[in-house]
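I have placed the structure first, in the form of structure tokens, so that the comments after it can refer back to it.
Rather than the whole complex, this shows some of its chains in their spots.
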Amino acid sequence: MSAMQHLLAVGGDAAAFFRMGGYAAYVWPAYAVFFAVLVADTLAPRLRRRRILRELRGRLTRQAARERRATSVSRSP
Amino acid sequence: MTAATSVPLLEAHRLSFHRQDEPVFAPLDFRLNAGELALVEGDNGSGKTTLLRLLAGLLHASEGRLLWRGAPWQRDACAGEILFLGHQLGQKLELGPRENLVFATGLHGRRDDITVDAVLDEVGLAGYGDEPLRRLSAGQKKRAALARLLLQPAALWLLDEPYANLDRHGIALVNRLLERHVAAGGAVLVSSHGAVGFHGGEPQRIRMHA
Amino acid sequence: MSRASLPRACAAMLRRDLLLAWRRRGDLAMPVLYAVIVVVLFPFALGPDLALLQRIAGGVVLVTVLLAMLLALDAMFASDIEDGSLEQLVLAPQPLALMLGMKILAHWLATALPLVVIAPLLAGMLHLPTTAIPALLLALLLATPLLSLLGAVLVALTAGTRRSGMLLALMLLPLCVPVVIFAAGAVAAAQEGLPWFAPVAWLGAALILCVVLAPLACAAALRIALDA
Amino acid sequence: MSKWIPLWLHKLGSPPTFYRFAGAVRPWAMGLALLAGAIGLYGGLVLAPADYQQGDAYRIIFIHVPSAWMSMFVYAVMGVSGFMALVWRMKLAEVVAMESAPIGAAFTFITLVTGSLWGKPMWGTWWTWDARLTSELVLLFLYLGVIGLYHAFEDRRQGARAASFLAIIGVINVPIVHYSVVWWNTLHQGSTVNVFGHSKMAWDMLWPLLVMTLATKAYYAASLCRRARTDLLALEGGKDWVRQIAEAEATP
């Protein structure tokens, strides 16, 4: 039996597939948790990366400003 | 600040404090007018800190009389007019200098003519406003506490060793603050082991003897 | 120059203490975690006998929450005394009782409220029937501020002493007992399907009395304790 | 001591090199994870027959067991790199150890949740205090402790070292999780899968499980790469190569 045929045979009865032999209330939440947690784990570092770079740029601007001030002060007296 | 009347701001007659029935310092007599500065002098353990805490109202005099603007000292009469800065700085180490200052003004009121940022700038903490005090050096912590002197309204300052831990800029800063306060009609009592460079005339000296 | 107005001072106090609580949130979560640990350890210590657990669930959760609160009570003024903030508070031109009231409120919000919030979870872990949970929550909502207020007075009294811990516990015990009796009474009644209004009403009355009197007593106690 | 580390490892240990290396590896690992995941799930949910005892409920196995294995595997990785971080003060080892922790915690959490979801129909309860379940819960607490300790320090590198130390102490729990079913008699299944010898499981059910195991491993590699890259940016904020990246990404 090729995979295609099998899909047709089983997938033909999508409702039965989703019923999971009466255990749908346990199987699907389990899979949902699995995917939700892994998706969250993938997204978290993206957000963090953006925040880190934003903060870093802020620090660079502040530093540049301080250096400019320092040179102007040391020249004035 | 307010009135420079002929009534002295603070007056002590044979003031003394006892711990376990032993006097901490010999009975004291002095008077402090608005616009005057007095130095509290004495060796380690002679009772300077004890005296300042007494005048701030944190301790009760055991003997003698204390007058505030001519009337017997009362908590309510001088509430909000005295600013006390002791060995413990009364600052939260988890908060930044700015947060600490804002809280202090919420509690004690504030002057209108100066902003928090300007104050932080003046005491040399520009850029450190939001750094938790825990991460500052000893001198920086002291400066954060001194910032209250600039921001808070008060007729009498009681400063216990304000110079400790400060570098020469810091010492100059304290001297500047003292002069300005005295010139504006405020009064100051400072305890210190040297380092006071006061340009507004010879200050009164209160000598402590154990 | 502007004197600080009373509402502004209150707000400043509350804000600062909550901010501090947030900065030290790790320490704050301690009572909560502590309560969780107790509830996790009990099944191990007693064996996983469901009926037994269910039988003692209400009492264990109550005692646990109150004990977790006691844990945090000790520290109510400790750091303020250490760094001199309390001196500054005493010297401020604001009425001390009101400021202390704000401190107590902030302390309750930061330590007791999270405990009340997780109490249903704890009860669930010990299989307390859901019918008893409203009674448990209400009892805790009244009992915890009561303990905060009473505790604050005692903490203030022991503020100047070095050996505060023991004294505090010693003095709090007699105060805890009636609170626990009434609160546990309400929960037990609810668990058995009986009316549980009366014990809760007693707690409420006590709370109202304390809200008025405790801050004043606290201020007086603190002035006495600091003058050394 | 650093003489012991082979040269290539030393070179890879330099943050900018590793940053680029991880960037190159990540898409491949992620692709492999998605592909293997798709195949494994298809095999497990669609092709594999229902169990004669458990019916379709057993299909939780295809995520429960790989996640359970990952929860232990990641901890082991964390322990080893933590050890390297402590002994050789290698920045990269610190990063790997600390960034493994959240991933491991995620897998542990999944194991606990899917296990209880499976336990309800099979044992009639969400939770019992048996040895394997408890030791897995302890594993979660250990992960949380490591993460918490890491963030409790103001200095990140110091935090990483302290947390690595804790991770090393906690390594003892891993064999306990694994052998708990042998040492104590528990409700939980004993060992049914044996990759090299004879398994007690039918091949129809076994191969999707093994493919899913591969998928989770690949996912871990991908996630670790991304997290390590991010962490390196934070750690090396003062260095030029990071500043260049920051400025390059500011333009859009």
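Should a chain be cited, it is by its letter among A, B, C and D, assigned in written order, with residues numbered from 1 in that chain.
Just so it is clear, a residue touches a chain if its C-beta (ideal position, glycine included) is under 8 Å from a C-beta of that chain, and two chains touch if they have at least 3 such contacts.
These figures come from a predicted structure and were not determined experimentally.
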Stoichiometry of the full complex in this file, by chain label: A x1, B x2, C x2, D x1
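Just so we're on the same page, only the chains that are shown with their structure count from here on.
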Averaged-CA centre spacing for the pair subunit D and subunit A, given as whole angstrom: 16
Whole-Å gap between the CA centroids of subunit A and subunit C: 40
Gap in Å, rounded to a whole number, between the CA centres of subunit C and subunit B: 37
Residue numbers of subunit D (touch at least two other chains): none
In subunit A, residues with contacts to at least two other chains: none
Complex interface listing, subunit A residues touching subunit D: 3, 6-7, 10-11, 17, 20-23, 26-27, 29-31, 33-34, 37-38, 40-42, 44-46, 48-49, 52-53, 56-57, 59-60
Complex contact set, residues of subunit D against subunit A: 45-47, 50, 55-57, 59-60, 63-64, 67, 102-103, 106, 109-110, 113-114, 117-118, 120-121, 219, 223, 226-227, 229-230, 233-234, 237, 242-243, 245-247, 249-250
Complex contacts: residues of subunit C adjacent to subunit B: 1-4, 8-9, 11-13, 15-16, 19-20, 23-24, 79, 82-85, 87-94, 99, 226-228
